[in-house]
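Yeah, one chain of the complex is gone here, protein chain that is, but the others are all in their spots.
Per-chain residue numbering starts at 1, and chain names A and B are given in the order in which the chains are listed.
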Amino acid sequence: MAEMTMRDALNQALREELARDERVFIMGEEVAQYEGAYKVTRGLWREFGDKRVIDTPISELGFAAIGVGAAMAGLRPVIEFMTWNFSILAADQIINHAAKMLYMSGGQFNIPIVFRGPNGSAYQVSSQHSQALEAMYANFPGLKVVMPSTPADAKGLLKSAIRDDNPVIFLEQERMYGMKGEVPEDEDFTIPLGVADVKRQGKDCTIVARSLTVPLALQAAEKIEKEFGVSCEVVDPRTIKPLDIETIVKSVKKTNRLVIVEESHQFCGVAAEITAQVTEKAFDYLDAPIKRISSAEAPMPYAKNLEAAALPDVPKIIEAVKEVCYL
Amino acid sequence: MSKVAQKTKHEQALADGRTRFSHVESWEEIFDPEIAQAEYLKRKKSQIALIKKMDKALLREMLYQMVLGRIFEEKCAEVYRLGKIGGFCHLYIGQEAVAVGAIMAIDKKRDYVIVAYRDHVQAMVAGIEPEAVMAELYGKATGCVKGKGGSMHLFSKEHNFFGGHGIVGGQIGVGTGMAFAQKYQGTGGVTLCFFGEAAVNQGIFHESLNMAQLWKLPIVYICENNQYGMGTAQKRAMSIANIARKADAYGMYGEFVDGMDVMAVYQATSNAIERARKESLPSLLEVRCYRYMGHSMSDPGKYRTIEEIKKYQQRDPILLFKDSLKEAKVFNDEDFAEIEQQARKKVEEAVEFAEKSPLPDESELLTDVLA
Partner (left out) sequence: MASKILMPKLSPTMEEGQISRWLKKEGDEVQANETIAEVDTDKATMEMTALESGVLLKILVPEGGTAKLGQVIGIIGQKGEDISQLLADTVETATSPETSVSAADSSKDGEKAKVKEAEKTESVAVKSGNGFETAVAEKEAEETDRIFVSPIAARMAAEHGIDLRSIKGSGPGGRIIKRDIEAALARVATLEVAQPVPTEVPVSLPFTPQREALYREETTTQMRRTIAKRLVQSIGPIPTFYLTIEIEMDKAIEFRQQINSTVGEDEKVSLNDIIVKTAAMALMKHPFVNSSYRDDKIRFYEDADIGVAVAIEDGLITPVVRQANKKGILQISREIKELAARAREKKLQPEEYTGATFSISNLGMYGIKQFTAIINPPEAAILAVGSATPTPVVRDGSVTVRNIMHVTMSCDHRVIDGATGARFLQTFKQMLENPILMVV
């Protein structure tokens, strides 16, 4: 184990997988000579060269397509979007091509590809650079959607994503790149996709959080425990699709109360999906309506105070927990 | 990617402004069937000399595939009207010289083919059995993609056929990625990437050509210019008439090809494949052709006249090819009759196979979603 930032954990995963499998290559804007807009690919071009770490023109649709075609022909591309906001330009390739290729070819052409990059809000980057897109991608059969919340998870999940035989949407968070944690340095360390992690044990209320909202939920849980004696269990699904609903349901059956915290918009979102599944599978165990905290129903504003108001935070989580616990 | 800058002979030609046809003033002019025929007659003599030197079995296979494609598509129209085929059904009648001329020029062991949704004939020329294609159109379990894709999505990994794709232009990028992989893996393979002229107006065309030339990928872009994007004539949708010239914008080799002349397509594709294989350079071929049928089976065809269609039918690719073969004394009328009979029998067998095949089991609904 070594303490490192999430940025370095991701970098280590990429380095290990590049070294392990000749079919893996990294492609995207500024990933090679510039070493990554957020320095996730730092040092990789120098180590692996032009063939394996490739700078592209600003052509998201085009290089996403090259990734899809290369995956059809047997390579295992890792395509970086400078931020996921730009993936919308490439949505045709991700949704119409990568997600459907295996099915419409009757099982002949699978697409082992990872699309990765930062998702969600950053620091006052306003409307077009702050979107959390997991709900959109999770809506389409044929894609897996992964969102790590710790450096160790980031490394283990990214390695699994690269080794997976399906298109994987790997959503990082710019605000978390500098977050530190213990990370196993074992080259065989992976975390299976589709398995949730209980980040904190508790008995009175379940908080389901992902990515950036996991540390927020953990802070909120500590405060609630101290102030009100209410013990919260924090469940991080880690993979949005396939979703480990069993772990969530198991927790709700124990606590009878559920708060879901997310950085994306609420309408037709992941929290809405979890809510529906929990009422289907554990209705008789609920003691209060399920509460969702999502980002505001507006494009992300620029002003610092408005941005803060739009996003989930610790006080909002505490309020929601109090509400479902009838405090 | 290697960024070594050493000019190849094609790059030198481009630098000197010597792309083919770059002297032509009015591009619309040379697409006129009468002018095209005059051009064809000028090169016919040398073409017949070439035919005489070619392998007879290859020539027979080319003609057989063209005739098979024609009869197969006519049968599709027939059974579509009987309700045997569902959804969209885009027929290839009139364009046979393009698929046959181009795909017969590849090395099927290592070269890849990717096409758009008008894909039945390309799939068969690439090697997929007509039975498996027809069964797919019928939505049967024995179809080449198990009844999951239908007319627009024929695939065969075994035959290096990377599919029919339904989003206009989407496969241009995917094909570029396939060529990227061929170069990355050093297989010596080349990708043939087909698309229609209307796809040229999509952003993906430009992004792909830019990167293909930038990274010197072994790909042949074949723009099948049948002159209509659904019901919109090219001149109503594109600011210039000469698509081959768009290659210039990326410093790529571009060439205009008479798509009614299978030998012209065969030669141009062979040259482009050689360029890709030996020099790892992409090409853009604009192959002018004409589709006799509507865009799809639901196209009323109000945007053009019967006279126009008839004018092009006088240069029917099968007629032209038979004429040359006869003149070269390679085949006679009896041979043609035999080839046609063989193709008819094959199509009948394909229909019978499709009719008799079972529907996919309902358990197949949720398979192949994830690997």
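Basically, contacts are C-beta pairs under 8 Å (C-beta built on N, C-alpha and C of every residue); 3 or more make two chains touch, one makes a residue touch a chain.
Bear in mind the structure is a predicted one, so any value in this text is a computation, not a measurement.
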Per the touch definition above, residue among A:Asn256, A:Thr275 or A:Ser294 touching the missing chain: A:Asn256
Contact footprint on chain B, counting only the chain that is left out: 356-359
Chain A residues touching the omitted chain (full complex): 256, 283-288, 326
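Please note the rule applied: only the chains that are shown with their structure count from here on.
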Residues of chain B that touch chain A when the two form their complex: 1-3, 112, 114, 143-149, 153, 155-157, 162-163, 165-167, 170, 172-182, 184-185, 203-204, 207-208, 210-211, 214, 367-371
Interface residues, chain A side, partner chain B - complex: 25, 50-51, 54, 56-57, 59, 61-75, 92-93, 96-97, 101-110, 112, 141-142, 144, 165-166
